[in-house]
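All protein chains but one are shown at their positions in the complex.
Now for chain A:
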Amino acid sequence: MFKVFKAFVQKELYHILRDKRTLLILFGMPVAQVLIFGYAVTNEFRDAYLDIYDQAGDHMSQELVQHLQSSGHFQVNNMIRSDKQLEDGFKAGTTKLAVVIPVDFASDLSNGKSVSVQLLADGSDPNNANTLVQYASTMITSFQKERLDQSENPYQIGVQTRMLYNPQLASAHNFVPGTIALILLIISAMMTSLTIAREKELGTMEILLVSPLPPLLIILGKVAPYAALSFIDALLVLILGYFVFDVPIVGNLLLLLAVCFLYVVAALALGTLISTVSKTQQDAMLRSLMGLMMPSMLLSGFIFPLASMPKVLQVLGSIIPATYFIEILKGVMLRGVGFDLVVWEVMILVGMTVFLLFMSYRNFKIRLE
């Protein structure tokens, strides 16, 4: 029986190695996805440009402008002279954030009058606008604090914020676990459903069925190579994350890999389940894209936080394996928690895997219909 299994795996490897498209999906996609998420789809910004509309033009306002630039996040793009110039800048899209410093800035400040600095941001890109405004306000507050420290105001509350486990709020910390979840799903579920559907489409499934091979062996022989390959991909993403984006692996590496393995098995079972209802490769592809990829990307908490979603979507999100997998990954990778703290998520994942395995075994057809 082992010889048969070996022959099957060997045949499957021939298919994979001789098809450039499959190879590209297997090894090109993980790398591309990590790099895209890492460099393009990011909430961080470096060298944000801001415009200054300095109506005061005194020593204090210049100090504020200096201070804003001192963090290294901002660069002054334009010094604006008029309201019209301000409006034109926003319309042309060259201005993303403008800081308006009112007249008599220095004198009002030293006289103890309340002063407001206006922040104008381009709200058509809300995420960016929010982040910019937040950064700018922080800088202005710290500027005020520095000044006030020198004067004699005894009562103040200082707020010190520290982002634990991800001090720079680097988005890489979020997307590396998410990407692993997606990659494993694509390789394990989509590729296996495709390869089984291909046997049906080409008619070779007919010959395999009219042979002494037990159904379980056909499935195992088909999925084993993909399980191994998706594992390699998971390692590839971890390594890329570690060396290119400085994502640490704080927790136990063995626990991490064990959870990856569990998730791969769940995804393989899903892929097999999809293939039992798909007749053609196209069919299998559509089902895995719509039924697996989309929800796993949108409802797993990878891109949008689940907690802020409507109840219905939260329930949907809670039946997606990726939700729990990402949760565990973040815990183990970033917070360094041990098995005892993710045991609940792991149990749910185990339950899902067993259910999916059972379903795909039960649904596997020993005949053509």
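Heads up, the rule we're going with is that a residue touches a chain if its C-beta (ideal position, glycine included) is under 8 Å from a C-beta of that chain, and two chains touch if they have at least 3 such contacts; residues count from 1.
Quick note on the criterion: contacts and distances are computed from a predicted model.
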Omitted chain (choose from "Sarcosine oxidase subunit delta", "Acyl-CoA dehydrogenase", "PQQ-dependent catabolism-associated beta-propeller protein" or "ABC transporter ATP-binding protein") - UniProt protein name: "ABC transporter ATP-binding protein"
Touch criterion as defined above, residue of A:Val31, A:Ile140 or A:Leu213 at the omitted chain: A:Leu213
Residue among A:Leu24, A:Met79 or A:Leu202 that touches the chain left out of view: A:Leu202
Touching residues on chain A - with respect to the absent chain: 3-4, 7-8, 11, 14-15, 18-19, 202-204, 206-213, 366-369
